[in-house]
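Just passing along the structure, written as structure tokens.
Every protein chain but one is kept in place in this view of the complex.
Letters A, B and C name the chains as they come in the text, with residue numbers starting at 1 for each one.
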Amino acid sequence: MNETVVSYLSQAPGYALLVEKLSEFFGFDAEGFVTFLIFALVCFVVVNVMSAIGGLGTYAERKISADLQMRQGPNRVGPFGILQFLADGVKMLGKEDILPAQADRFLFLIAPLMCMVGVFASLAVVPFSSGLTLTNLNIGVFYLIGVSSLVGVGIFLGGYAANSKWSMLGGMRGASQIISYEVPVTLSILAIVLMTGSLSFNVITDAQGGLPHQWYIFHNPFTFIAFFVLFIGALAETNRAPFDLPEAESELVSGYHTEFSGMRFAFFALAEYVEVFVVCGVVAALFLGGYKVPFDLGNGELIAKTFPAIHPMLAKQIGNVLQLKAFILKTLALYYVVIWIRWTLPRLRVDSLMVLCWKYLTPIALFNLVGCAVWLWAFEGKSMWAMIFKSGVAAAGGHH
Amino acid sequence: MISLTSYLIISFCLFIAGMTVMIARKNIIAMLLGIELILNAAAINFVAYTRFVNQNLDGHVMSLFIIVIAAAEAAVGLAIVIRFFQIKETIHIDDATELQS
Amino acid sequence: MSSHNLDVYMPVLILMAFAAIMVLGALLVGKLVRPQNPTELKNAPYECGEAPIGSAWSNFNVRFYVVALVFIIFDVEGALMFPVATVFKKFVEIGEGGAILGTFLIFVSVLVLGIVYCWKKGDLDWVKSYQVDTDYNEEKDK
Partner (left out) sequence: MFLKIMFILAATMTLGGAFLTAYTKNLMHACVYLLVSLFGVAGLYATLGADFLAATQLVVYAGGVVILMLFAIMLTGGIQNFVNKFGLDKVPSMGNGKTYTIAGLSMIITAFIIMKVLAPIFKTNVQGELPAFASTVEEIGVLLVTDHVLAFEISSILLLGALVGAAVISRPRRGK
């Protein structure tokens, strides 16, 4: 059911001690306050790590694109140019914040705020590992779709507020692209929810095994296609790669954030890079077995059995760290593919972009959905590998 | 203490705000905003009664259908407004006088 | 009233508060650090260097609206299908899957009708193909 980071960390011995001390200190029961404290701390860590990852995303993008084009990426600031994004941040902070004439001052502030709120709120459900998921909402997936649609509104308002034809057009196209690609994304996520029977990320990830043949991507041919539909839709939803027309430098002069300068522009860019990480995390969690570690090292039993000296609590921690490593590994692999696609594929025209969504991805996603339902009904949810092997539970730990 | 009355008061205030928008505005799209507020006010009551009176979830299903119908209504309403603008170059409510005798 | 299991939403609020603090904080810090001399020229919206003409708020082609329309219908369909999808597996396990599959397929096929209609009437293609020829014909007839 709903466990959160706090319920995971509260198993630690120190937690009960802390609650008693604080209770005497404040007089009333400090249980709620301690939960709030731990949540605030973990959220602070996650927000900073995500902003660093967003910053490093820009650095990785420039380094990888340089690597693809046989040239040197940024290597001046810090060792190998790692601190480049900090330099960019400080520069952004120092830039003058220009408000165009007759622009809408109120919406000028609301647009980047809405993008940031939309992206950071979706961090709450990303399944980093079985214990460290900030909150394992049992409507996790649907909440994520809802919150990430706020970014589309933020982009439209950004385009509208700046009162310039370019950003207006960019805002309209950006918003219509994001909302039209949300349809194939919703339908392919629906196929996975159909297979699992639950909306919470942790349950979906636990339903997949550690080894590739137990992941949902290879579960049956329909989920295999649904993976690619979701990945393409996710690319388009974060205005990345071949779908970055709304901020296309050549035609729309960087589209909806033409008039945003300084820190406001930095927030749009940061929101975009963090959203790419979140979306890659979601795709990894839904299709590539998220934080599942092969041979069930993740839940610490194997470790506790092989090294009896370790305290079982510690074995669970090691398991969790392994799970976190597996999740980060899979997400960064997808992140690399996203950046790699950006520097290889040309940009799509608006009408081919819309035709791809409505005439190809949506019918395929609908077909996948029906296919998954029929497959689930016909084979009672067994994956094709299980049927091929017919040897019952595979050696690598239970699945299904 | 948070009880049924507090939720009823909130949906009452939402309903009053929606009605004020409907009456005070002359722009058709602004009136559609009012309709959305009123529909939400009704949906809150269903969920509040499910929570405080009897626990069967028909209230949730009902407000789910209210959300579905509100979305469909907004889609068709705005299509009519756009067609009205294309014909009459204005969406001021006082110009919608075709049906008058 | 055990408020305990409402704590699941606490991180959502805290993260939103962090996002707001970051945006407002950076803008406030920036206000101290940044140069601030708005000149008339600098404030003009970007128009590739020329003086901007006309307001940006002229209305646009209606195809943006048709896309949003088809999106919201499918969005609502998704919202209705999520609960049925979560329950489908349980019904299959107790052997009742066939009836639910039937309901599901009827629901999806009715909506596929919608998108097929929009497809055939040319609402989905971005550039209105038939409109171009008719304007040309009208010019010719005049």
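The rule is simple: a contact is a pair of C-beta atoms (placed from the backbone, for glycine too) under 8 Å apart; a residue touches a chain by one contact, two chains touch by 3 or more.
This structure is a prediction, so every number in the text was calculated from the model and none was measured.
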Left-out chain, listing which of the shown chains it touches:
A, B, C
Using the touch definition up top, pick the residue from A:Leu18, A:Leu150 or A:Ile318 that touches the left-out chain.
A:Leu150
Residue list for subunit B contacting the dropped chain reads 1-8, 10, 12-21, 23-27, 29-30, 32-34, 36-37, 40, 43-44, 47-48, 50-52, 55, 57-58, 60-61, 63-65, 67-76, 78-83, 85-87, 90-92, 94-95
For subunit C, residues touching the missing partner are 1-7, 9-10, 13, 55, 57-62, 64-66, 68-73, 75-80, 82-87, 90-91, 100, 103, 106-107, 110-111, 113-114, 117-118, 121, 123, 128, 131, 134
Considering the whole complex rather than only what is displayed, give the residues of subunit A touching the chain that is not shown.
1-2, 32, 35-36, 104, 106-107, 110, 137-139, 142-143, 145-147, 149-150, 152-153, 156-157, 160, 172, 175-176, 179, 182, 199
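Everything below uses one rule, namely that only the chains that are shown with their structure count from here on.
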Indicate which of the five shapes (line, ring, star, complete, other) describes how the chains touch one another.
line
Cα centre of subunit A to Cα centre of subunit B, whole Å, reads 34
Which subunit C residues reach two or more other chains?
75, 79
Touching residues of subunit C toward subunit B in the complex: what are they?
59, 62, 65, 69, 72-73, 75-76, 79-80
Subunit B residues within the subunit C interface of the complex:
64, 67-68, 71-72, 74-75, 78-79, 82, 85-86
Within the complex, which stretch of subunit A touches subunit C?
2, 4-6, 32, 35-36, 39-40, 42-44, 46-47, 51, 93-103, 109, 112-113, 116-117, 119-121, 123-124, 134-137, 142, 145, 162-168, 172, 176, 179-180, 182-183, 186-187, 190, 193-199, 253, 258-259, 262-264, 266-267, 350-351, 354-355, 358-359, 362-363, 366, 369-370, 373-374, 376-377, 380-381
